[in-house]
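Taken from a larger complex, these chains appear in their original positions, while the remainder are omitted.
Every chain is named by a letter (A, B and C) in the order it is written, and numbering of its residues begins at 1.
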Amino acid sequence: GSSESTGTGAAQPAGEAGATGGKVGIDFPRADSDFWNSYNKYIPQMAPELGVDLMPPTNSQNDVAKLVANVQALSGQGAKAIVMAPQDTGAIASTLQNLENKNIPVVSVDTRPDKGKVYMVVRADNKAYGTKACEFLGEKLGGKGKVVQLMGALSSINGRDRAEAFGACMKEKFPGITVFNEPTEWEGTKAASMLQTRLEQHPDIKGVYMHAGGVHLAPTIQVLKAKNLIAPPEDPKHVFVISNDGIPQEFEAIRKGEIDATLSQPADLYAKYALFYAKAAIDGKTFQPGPTDHDSTIIQLPNGLEDQLPAPLVTKENVDDQALWGNQVK
Amino acid sequence: MTTTKTSSPVSAAPLGRRIQLGRFRDLTLVPVIVVLLIAGSFVDPIFLTPGNLTNVLQQQSALALVVLAEAMILISGKFDLSLESTVGMAPAVGVMLVIPVAAGGFGLELPGILAIPLCLLVGGLVGAFNGFLIMRFQLSAFIVTLAMMIVVHGLHLGLTQGKSLFELPESFLYLGSATWLGLPAAIWIVGALFTVAIVALGYFRVGRSLYAIGGNADAARAAGVRVERVVWVVFVIGGIVAALAGVLETGRLGGISANQGVGWIFMAFAAAVIGGVSMDGGKGTILGALTGVLVIGLVENILTLKGVPGEWKQLVYGSIILVALMISRLAGGKAQD
Amino acid sequence: MTSSVKAVEALGITKRFGPTTALNGAEIAITEGETHALIGRNGAGKSTLVSILTGLQRPDEGEVRFAGQPAPPPADRDAWRQRVACVYQKSTIIPTLSVAENLFLNRQTERGRINWRSLRTRARRLLEQYGVDVDAETMAGDLGVEQRQLLEIARALSFGARFIILDEPTAQLDGPAIQRLFDRMRSLREQGVTMMFISHHLEEVYEICQSVSVFRDARHIVTAAVEDLPHDRLVDAMTGEATAAYEYRTRPLASAAPVVLSTRGLSLAGRYQNVDLDVRAGEIVGLAGSGSSGKVGLAETLVGLQRADTGTVTVNGTDIKQGDVPSALRAGLGFVPQDRHHQGFVPLLSIAENATIPIAHKLGRFGAVSPARRREHGARMIEQLDIKTTGPDQPVADLSGGNAQKVVLARALADDPRALVVINPTAGVDVKAKHSLLGAVEDAADRGAGAVLVSDELDDLRICDRVLVMFHGRIVKNVPRGWTDNELVAAMEGIDH
């Protein structure tokens, strides 16, 4: 919910550098997905621009135990603030507690730790993803028919949030639509098999929501191609596909008409505001809930604040917008 | 090999029955497959349609090749965990040698038609390196290939920077996506390779020598089998077959993600072992391994059709494998190892 | 002697295994066409020489020549196989393959596809030739020790090689099988085949060989024609000292002593029927019988390795749980199983540890095992049984066959058993070691144990106070001490009843 906005979390341009407070340690969550790789690339690019003294980043390979070890090492090496992206939010409570005891502020990117103090959470609203995808498909299908949801892993909060919001929205707004939920564990091979089987079983499926373009995009297109279901939206054969992430390949597919839309998860903004808030924390700044100067809203959490970055829906109309991060990477 | 004396149950069995069963030992999963086919047809009428069964076969084709490779290696008494990483790395490197830098390539831009041969070559090299370490340095196959599994996947990650490769030469996608005579090309290819392997391991001297090596390497050496060389060649073939599995998978999925193949090796072992291939070497057949793949494929298909909720799917899946195991144990009548 | 060309020569061979020197400048020369015996005590280096002569191991020093030509390079296995065929002491049967395939291992076919039908036919013919009564399609792993040995022999002899090595081929065979083997060897010799024959049964050497070499302590001691080296001198050459023949002891008749091992109405379908047996303290009872008479099956039931269909086994007054070794051991039984590799020892563990597994609970308090006391016990056993080893900590895997057998006996004697069951205890054991093994059994009897000795060897059975002869699964005769060979053999063949 939005609380009454008192102060503004106005983003200060990083000009007034002067005495920088200290080093920022950062842990990357993984190196094997396109979205995170873009994020990992933006970080070192943006650090000098924002005047952040960045330590060599560590990588926890999607393993919370490694994340904990990395954070220990970073704080041992003298980090004054830490940026992390815990893919597994239940199991870092002790770590956050330890960091709080050491007075090291934490910026959490992409996920919201359930417990333990955080200075700021920088993330897009995953529930909003699910809802937007649901609305997009529901409208395109006219409120009836069958859709497949290629889910991520149940153990991932983002996957769960997207799935829950998508399901709740469908139930509420489009009760005429049947949803098939496929737990793909973020694996392309599982996604392909499940979609193929489901299309065999229900040839009248008309919509697909993919939780992760990075892993689900190519298999989905390949299965639709094999079934000869790639057709223009006017064609009754057309299957509406909406993806999530906003990587360049999704844009390409939108341009080619292979998929219809994607939800752009702003890797560049994640990187920028992660560093921004880390530096702000070192500098002792404080923020209040309310709208910010960068089209987002800060909300209050029990254990800190969360800056909910905008996540635009990308369709054929706006796919060439240069402001989208997916159009900026090479 | 601790030849477990299966005391009472076996020696009690009447002679005639034992011999007969012995001949069909590699087919102990057939009853399981029959049960699954029946169960599947109750779950959903679509199950028994040719379209669905073709899908099952196609979905399992890449895994089947990894199982084929692993079964050969297991029969010769060794281990290869790195196959799963080869499934991802070999196609990635093969493709990166031919695509432009902009699409994620190395910038060599070799002719696109070379991508598949290069991919197979890379797979063969990984196998050769494994074989070299294991046979020359007499290192444990398990641990060498465990380390190589990490190394090869690490190479994949490092070279691609963790990115998926999407812009692949058409020729590279062809095998995994084409249809020949109404069936996916992948099914024909896998069928052909399994036939070759079944014949080679059943009717040719080199093939039989795998059993001898796996059963008792010293005895095989005494009988004139060039143990080191044969095992080395098996590792190389294993690597090539795993790379081919990668080609088929890439064609099916239309891209190579940084995770391609990750986690497959457990499934490959499960398929081979429930199909009757022993982890101790010298035992089992390629045909048996194939039935193992089918069981796994059918179980997955039925669970998908049934729409078991995601959070319970693994439990159901694991339980079915366990039950399949017990059925094949009871049907086979032999202790496993 | 047929000619003086040397079919094979080994010159100045030295081979070390870590601390052990298995061969120390050893040599041997075998004249073409003769059957040459190689004898020596356990651990003298015979099998090591065999593995060098067949190219499986490379000597550290020295050279091997075939018909005057240097041996092929180690990697060229085919060249080696053309020159020499071998029955190894360690099994080279592949348990997971069928009998037929084992016989034609790596030569299932000249080229191209294997014709399984014709392979089976060829295998059947071969098996018939050697009088091996097994189905060519059974898994080799399902065979008994004896049948496996016959398989190895049939395989090696069927090669058509001009030089054949047989490393203790007779250790696991009974009389008729040995005779069949010797018949084959004679006819091969007539065809001009050269053979090297290793055995611990010296009478076999005189029966089948023309010349003999003796090894002792990793060195070559003497080579001579068999006529020139009578039994006593042969034994002296082997042991390096004057060795007396074994003196069988006599014991007072034990009719009043308590029964320590008994069975009532013991039957196991297809193996033995209705066996009643009483062994008294201080008595050694032999169990004899020809192949498949059921003696081994019976003995294995006594110790709990098999479970009888009906009947009871009583050790030391306790009814033991059928098919349960620990309960038999607890009741005071010790035993030597038939196949030492299978059930006799844990190869990676030390001599001391292998010998003390059954008494581990006595080597310390609260379940602890004192390594010092274990080593002490091991050392005592090594001395008592004259085991050739670097010490009680050496793994049994590194021992020669006969010495490994002694470790198995050491295990059986560990707990000073009241009842002892030994199955073929002297298989593969050298003369002197045989004396110490039999002596150890007799010692145990003198200490008041009752013993059952199962053996195919008449010499072993001579230490028995009486011999029970089994035939088709029944005890048919009780032969008291003082029997002659013919008498016993006749009973075993079932001729006189």
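Just so it is clear, a residue touches a chain if its C-beta (ideal position, glycine included) is under 8 Å from a C-beta of that chain, and two chains touch if they have at least 3 such contacts.
Every value quoted in this text rests on a predicted model; they were computed, and no experiment measured them.
Peer 1: Only one copy per chain type is displayed here, so what's the full stoichiometry of the complex in this file, written with the chain labels?
Peer 2: Summing over the structure file, the composition is A x1, B x2, C x1.
What we mean here is this: only the chains that are shown with their structure count from here on.
Peer 1: If every chain is a node and every touching pair an edge, decide which shape results: line, ring, star, complete or other.
Peer 2: line
Peer 1: Using the average of all C-alpha atoms in each chain as its centre, how far is it in Å between subunit A and subunit B?
Peer 2: Spacing between the chain centres: roughly 35 Å.
Peer 1: What is the distance, in whole Å, between the centres of subunit B and subunit C, each centre taken as the mean of its C-alpha atoms?
Peer 2: Taking the average C-alpha coordinate of subunit B and of subunit C, the gap between them is 43 Å.
Peer 1: Do you know which subunit C residues sit against two or more other chains?
Peer 2: Residues: none.
Peer 1: What are the residues of subunit B that contact at least two other chains?
Peer 2: none
Peer 1: Where on subunit B is subunit A touching in the complex?
Peer 2: 44, 46, 49, 51-52, 55, 58-59, 62, 102, 157, 161-164, 166, 177, 249, 252-255, 257-260, 263, 300-301, 304-305, 307, 309-311, 313
Peer 1: Please name which positions on subunit B make contact with subunit C in the complex.
Peer 2: Those in contact with subunit C are residues 1, 3, 5, 7-8, 19, 22, 199, 202-205, 208-209, 211-212, 214-216, 218-226, 278, 282-283.
Peer 1: Residues of subunit C touching subunit B in their complex?
Peer 2: 54, 56, 75, 77-78, 80-81, 86, 88, 90-97, 101, 105-109, 112-114, 116, 135, 137-139, 141, 306-307, 323, 342
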